[in-house]
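With one protein chain removed, the remaining protein chains of the complex are shown where they sit.
Just so it is clear, A, B and C label the chains in written order, and each chain counts residues from 1 on its own.
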Amino acid sequence: MTQYAKDYSVGELMCVTLAREIDDGDVVVLGSFTPLAYASYILAKITHAPNSTLLAYAAVDFKPFQLSFIRAESSATRGAACIWTMLEDLNSVHLKGRGDVEAISSIQADGYGNINLSAVGEYDSPKLRGPGGAGAPEVIKMHRKMIGYFPNHSKMTFVPKVDVITGTRYVIGAEERIKAGYRPGPIRYITNLAVISKEEKDKPFKIDSLHSGVSAEQVVENTGFELEVPKDIPETEKPTKEQVRLLREEVDPYGTMAFDFKPGKERLGYLNEILQKELEAIGYA
Amino acid sequence: MTQYAKDYSVGELMCVTLAREIDDGDVVVLGSFTPLAYASYILAKITHAPNSTLLAYAAVDFKPFQLSFIRAESSATRGAACIWTMLEDLNSVHLKGRGDVEAISSIQADGYGNINLSAVGEYDSPKLRGPGGAGAPEVIKMHRKMIGYFPNHSKMTFVPKVDVITGTRYVIGAEERIKAGYRPGPIRYITNLAVISKEEKDKPFKIDSLHSGVSAEQVVENTGFELEVPKDIPETEKPTKEQVRLLREEVDPYGTMAFDFKPGKERLGYLNEILQKELEAIGYA
Amino acid sequence: MPTESKVAKLSDISKIIKDGDTVAIGGSWLGSHPMAVIREIIRQKIKNLTAITVVGSIDVDLLIGAGCLSRLMFSFVSMEAFGLAPNFRRAIEKEGLPYDEITGLAVIIGLEAGGRNVPFLPYRGPFGSDLVKFRPEFYKEIKCPFTGEDLIAAAAIVPDVAIIHATRADNTGNVQIDGTSGTDVEMMRAAKKRIVSVEEIVSPEEIRRNPAKTKIPGFQVDMVIEAPLGAHPCSCAPDYVFDPWHIMKYMQAAMSPETFQQYIDEYVMKPEFEYLEAIGGMKQAAILRRLAREVKFL
Partner (left out) sequence: MPTESKVAKLSDISKIIKDGDTVAIGGSWLGSHPMAVIREIIRQKIKNLTAITVVGSIDVDLLIGAGCLSRLMFSFVSMEAFGLAPNFRRAIEKEGLPYDEITGLAVIIGLEAGGRNVPFLPYRGPFGSDLVKFRPEFYKEIKCPFTGEDLIAAAAIVPDVAIIHATRADNTGNVQIDGTSGTDVEMMRAAKKRIVSVEEIVSPEEIRRNPAKTKIPGFQVDMVIEAPLGAHPCSCAPDYVFDPWHIMKYMQAAMSPETFQQYIDEYVMKPEFEYLEAIGGMKQAAILRRLAREVKFL
């Protein structure tokens, strides 16, 4: 019988929920360094998805590694079965729609499957200039699933209409996707409150599950676009004891994942703590 | 003072003449295994063109090696600075017109810069089905120079119009080439009788030089298309003593180059001789 | 959970290659063609295949001679210094084998397009070539939407199956090619199913010792077969050279359909390890490997 953990953080819950999106055999692309997503993929690889292929930086099919704030790139590189350029990635994974998951984050997202990583306000004279989308605007269409994770579910993020459409899923329904040469799959957002999904162009996002202690009203209130609220919404499956143990002891003993959840002013201090631990680990502290 | 050889074969003359087409710094692509062309490039690399880059099989910038009938591929591979797929070749050399020389041969060639490696007779029911052009139909346009070599200068080969245009230089004049994004360079054929060139679309091939003892009339008689015959045609520069020595002692001690010049019925016997020598060299004869 | 293994036996290829399939054949010139798999196709009498080759030789010629092909796409088929390919010539000159002769770059770019899920890719292609005129289903003249320049669109090629021969792979299908790769990588990317035969299957740790050599990752491979000397009589550089003595024998046999049938019976229609004995066994393997090592740089 599955033994669920009683003590876990919302970050751990999101991480495990994202890990559960990885099916065995999937091809998973790790984009920019985001500890929560990296931890998810590594957790999936060492548990239920040993035949998944992970790609990060130039490293293809790297051995799962212990996460660290500084060493993700060298870990992936040193454990790689193959070293690729970005163009080889494109030619083998992205363009063909062979990727299954590359979880993205975004400054804004709306109910149409649009994301905005470009600008808040006017594009040409923005209040906030975002980082840009890198490959996200394209791969969210090409990959089997479009998965996003949002540590701060709010109307600031989930807006009626994004200020700038950096990218969009574009082909959404299963039939439409197959016709366009892509595998069908949902848009799914994992947040600190719930899991919401969209599977048809003309239907709104729907609440799939609510995290323990969260009400549907709370989710609706914090979402700036229409949500379908089914009658009986299940609770988001909790992390198992083993998953929490693995995350804390094996995958992320430095606690890098928690970084994403620290308020702005605590971040620097927390980062210094992590770095100190990394120095200690190599005897240089 | 340059010391020219007195004793050399027409194959050696052609080989040296082709080698002289390589300028220092050139990028030279070795296609199908043709001993004469391979020997030329290696001779150029160890004499006047040390900064040329040779590509063969998957091998890029390989060390010059001693020619052998069987070992060209493993020699190139073992001396390579870089190992590429064909697509990487295309993306780096061919498409960009970065190649300088890839000497081609052809079943038929005409005065327009067309070559035929496809079929003699009707395309769909040929008298002779040729091997096809591989990359030749395309690279003869893209490379700086279009160089061909023909061990048997005759009206069988140099025809008024090829039966099938497998490929063609297409953009010929210097201005036209620059406009099309390619470097200017001539079409030049090195034969067992002479060297002939074409540099403008609307002008015929012209005799550049005649091999020692060959008359312009002899060349014209054996050419099925119009030739411009200048008043004073220089003699083709002879091989130097050092070039002949290098060919015989260093580059091609097994005499693979002569294979191309043997009549059909002598070929098998000659090949067996060469193979025997190669076996002896490794102590397995 | 353990990882799944993709390792299979030569006889398993019929789980992937079916009558009527379009099969892209790796290797080029006399190098690294997947000859063990090609012999197995003949043994298992898989028929009506469309073969795709960029630079083919004995691989294609053998399949034609054994009657396995109903169509051929190629840019070049030749036995190189040994002469023109006898069965290829006979099939086209006398027997009317349907074929698509496509220029070399168009095949490569077509495979690239297939691999990246676009129906075409443009290039400054072979304007003026009759081949463009003869096969409009593979070539279209187009204009650049930005500059108006004339370009040629090469149509995407998506084989049902790709078969290649490589140096080594692990059981998850990570493939390393130390020498001539030809268009192996592009074929594996483009094809729906992929079979690789290798000189040796090694551990995943061995692969990770030199990841730069890995040209094809496991997720682009469906079946891995160990076939030592599996490219024979072609080479697998830099490990062994092609076998000129066997190729001369082949050329002799291929002079007529009758003598060629004898060749098939004598060499092909027996288990692969018996083939390797028939062509000279351990001694011949030693010679071919030694020749590949004994190279001299100038």
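Heads up, the rule we're going with is that a contact is a pair of C-beta atoms (placed from the backbone, for glycine too) under 8 Å apart; a residue touches a chain by one contact, two chains touch by 3 or more.
Predicted model only: the values in this text are computed from it and were never measured.
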item: Chains shown that the absent chain touches, full complex; value: A, B, C
item: Selected residue (touches chain absent from view) among A:131, A:160 or A:234; value: A:131
item: Option touching the unshown chain, where A:94, A:145 or A:211 are the choices; value: A:94
item: Which of A:156, A:178 or A:268 contacts the chain that the document leaves out; value: A:268
item: Interface with the unshown chain - residue positions in subunit B; value: 24, 27, 47-48, 50-51, 53, 59-61, 63, 79-83, 90-92, 95-98, 181
item: Hidden partner chain, residues of subunit C it touches; value: 116-124, 137, 140, 142, 144-147, 149, 151, 153, 155, 178, 210, 212-213
item: Where the unshown chain meets subunit A, residue by residue; value: 32-35, 42, 46, 57-58, 63-66, 68-71, 73-79, 83-87, 90, 94-95, 114, 118, 123, 125-139, 141-142, 164-168, 170, 180-181, 250-251, 259, 268, 271, 275, 278-279, 281-282, 284
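By definition in this document, only the chains that are shown with their structure count from here on.
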item: Contact graph of the chains (line, ring, star, complete, other); value: line
item: Taking each chain's C-alpha mean as its centre, the one farthest from subunit A; value: B
item: Euclidean distance of C-alpha centroids - subunit A vs subunit B, Å; value: 57
item: Interchain centroid distance [CA atoms averaged], subunit B/subunit C, Å; value: 27
item: Residue list for subunit A, restricted to those that touch at least two other chains; value: none
item: In subunit C, residues with contacts to at least two other chains; value: 112, 215
